[in-house]
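Notes to accompany the following structure.
Of the protein chains in this complex, one is absent; all others appear in place.
Presenting chain A:
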Amino acid sequence: MADDSSTSHRRDPIKSSVGNVAAQRRRQNAVTVGKERRESLVRAKRLCRVGATGDGDVPVEENDMITDEAGFLLDTQTSSAVEELKSAVAYQGKGAMQKRVNTLRQLRRLLSKSEFPPVEAALKAGAIPLLVQCLSFGSPDEQLLEAAWCLTNIAAGKPEETKALMPALPLLIAHLGEKSSLPVAEQCAWALGNVAGEGEELRNVLLSQGALPPLARMMLPNKGSTVRTAAWALSNLIKGPDPKAATELIKVDGVLDAILRHLRKVDEELATEVAWVVVYLSALSNFATGVLVKSDVLQLLVERLATSNSLQLLIPNENKLMQRKCTLIVVLRSLGNLVAADSHTISTVLVPGHEITDGVIKVLVKCLKSDHRVLKKEASWVLSNIAAGSIEHKQLIYSSEAVPLLLRLLSTAPFDIRKEVAYVLGNLCVAPTAGEGKPNLIEEHLASLVQRGCLSGFIDLVRSADIEAARLGLQFTELVLRGVPNGDGPKLVEQEDGIDAMEIYQFHENEDLRNMANGLVDKYFGEDYGIDE
């Protein structure tokens, strides 16, 4: 041996004592225990996601919980479905059409399967060009339908996924035409509705590609589901902010009639979608509002609100990708838009004494009584618009059932509703003004409302961080200081801790509010009022 150890063969004797071996064994054992613990720890980390044992054929069960693993399987299946579609599209032999339809249907089912459809996987696998190919003219309806359906579901994905539909838009629009079968057109409308819902950029693309007229024409027939889909797609398409599309839509021949016709129908869902169109028309386009106000729309909306016997307004659209939840809000919003958009509406249509006007007030009261926060808020908003009208309008509301409800809301409702309510009440106390300057008081309304305890509600608003609400509070405080009979105003304001509330503004960053508050304190409570305290 090269290392100078001349000890020759020598084995351990059979007769040995236990000490050394045992210590060795014990230390070894201690080290092994550590290794075992390491192994079990890593094993636990690895196997915490069981199920990936490679069986790709396991069907995804109808399971509420979309686990990672199921999502993974879905992705896998989707990629392979797209691969199959690729070969089906390339295949020209016998049964080619059926093959394409079958593979499309398979893909569509996968894309409809879960709450989180495997859109990303489909796009990665190159689904769009294949689907566009399947939309080509002359293709059988079944194929068009499935392809459009796939695109619909893809368009329902994330923004960038929706954008991936760009190459498919011209054909989808083309298939809206009268020559297409209704189911195909409807499916295409649906897809386009999803695209339009994504944002302004895509809306502009669709408008420039001429999506609006064929969609508008789809509203004309009486076929419920088609109209509903078209109305929904249209409401997405005209969302603006550019009013041009809304104006264009109302100008399409027969659209106004169709709107009126569909609003008369009992079909709640249909009415909802149509009402949405009205909402956007009235919100965006003065032209459209003018046209609508002159029609029976207002009447129809009031009727719908009045006849809706329950105010259970949540009517979810099951199994639809449309995100509409409720009818009444939409109708109410339409009404509000129409009332607010044009003071002319109020003075000429909602004339006090007319049946329609009483009707409107009645449905609004009904809404104020509902349990639904949004309805209360929307109704207050409509009322505030009406209360901004003529003396007669103010008197009409003042003497209606609405005031006690409003007074209660002012002290108990959530802030956003209180603010709307304050507008209504405030408007009730001031007379319409012709020019600039301080509004004239309607002393009777003011005195009565203050006496019924509304001041504390307004003082609360003064304390609000919301500038608009605070201004409203201050304005009303000014009315009280100035207008409550017998000069009781300052005393009332002081009782409600109004001075404290206004002193917050002594050094407020908002100059307008600061001046207003300081001015009121100076004027009604003397220069040194605050310092003496």
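A few comments on the model shown:
Heads up, the rule we're going with is that a contact is a pair of C-beta atoms (placed from the backbone, for glycine too) under 8 Å apart; a residue touches a chain by one contact, two chains touch by 3 or more; residues count from 1.
One rule holds for everything that comes next: contacts and distances are computed from a predicted model.
One chain of this complex is left out of the view, and of "Origin recognition complex subunit 3", "Spermatogenesis-defective protein 39 homolog", "NTF2-related export protein" or "Importin subunit beta-1", the protein name its UniProt record gives is "Importin subunit beta-1". Residues 1-2, 4, 8-20, 22-23, 26-27, 30-31, 33-35, 37-38, 41-42, 45-47, 52-54, 56, 72, 75-76, 79-80 are the ones on chain A that touch the missing chain.
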